[in-house]
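With one protein chain withheld, the remaining protein chains of the complex are depicted in position.
Moving on to chain A:
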Amino acid sequence: MQVTMTVNGETVTREIEGRMLLVHFLRDELGLTGTHWGCDTSNCGTCVTWLDGEPVKSCTVLAAMAGGREVRTVEGLEQDGVLDPVQEGFMRCHGLQCGFCTPGMLMTARALLDRDDDPDEDTIREAISGQICRCTGYTTIVRSVQWAAKAQRDAASADAEPVGSES
């Protein structure tokens, strides 16, 4: 069957088997290997992407179900060469080690900060509780998200302030 969807702002069309999972579509058909695969039972969350703005486990979505919809992956976080604050935060606060869970964690973190610009620790832990990181023990992930939240708030308040005389 043919499927057409928008991935990171680009329209893609492919001929696929109806049973193909979105995670395999992204990785094998589009070469977007930032989205990972780590389990057979929707438990690990290494595959998290966005579908129409909501984080989903792309191993649990058929590519066909994403037809006509918008998918965003880790490759779509950096905009015009500028890192998303969550990407920056994970780097600065050592929120990753092997990096395998990281893309999924980043996508969830981005979605969280879009609806809550100052989440407390419990909220962050709850948000990532469908995902497993075997390396970090999570404290630094929590910290990374908090760093990003603050960076984002600081940038927003800087934008709101009147422009200085700097030329």
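Everything below uses one rule, namely that a residue touches a chain if its C-beta (ideal position, glycine included) is under 8 Å from a C-beta of that chain, and two chains touch if they have at least 3 such contacts; residues count from 1.
Basically, contacts and distances are computed from a predicted model.
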UniProt protein name for the omitted subunit, picking from "Nitrate reductase", "Carbon-monoxide dehydrogenase large subunit", "Cytochrome c" or "Electron transfer flavoprotein subunit alpha/FixB family protein"?
"Carbon-monoxide dehydrogenase large subunit"
Looking at the full complex, which residue from A:Ser58, A:Thr136 or A:Gln152 touches the chain that isn't shown here?
A:Thr136
Which one touches the absent chain: A:Met5, A:Leu106 or A:Ala149?
A:Leu106
Chain A residues that touch the omitted chain in the full complex:
17, 19-20, 24, 27-28, 31-41, 43-44, 46, 73-75, 77-78, 83, 87, 90-94, 96-103, 106, 120-122, 124-126, 128-143, 147
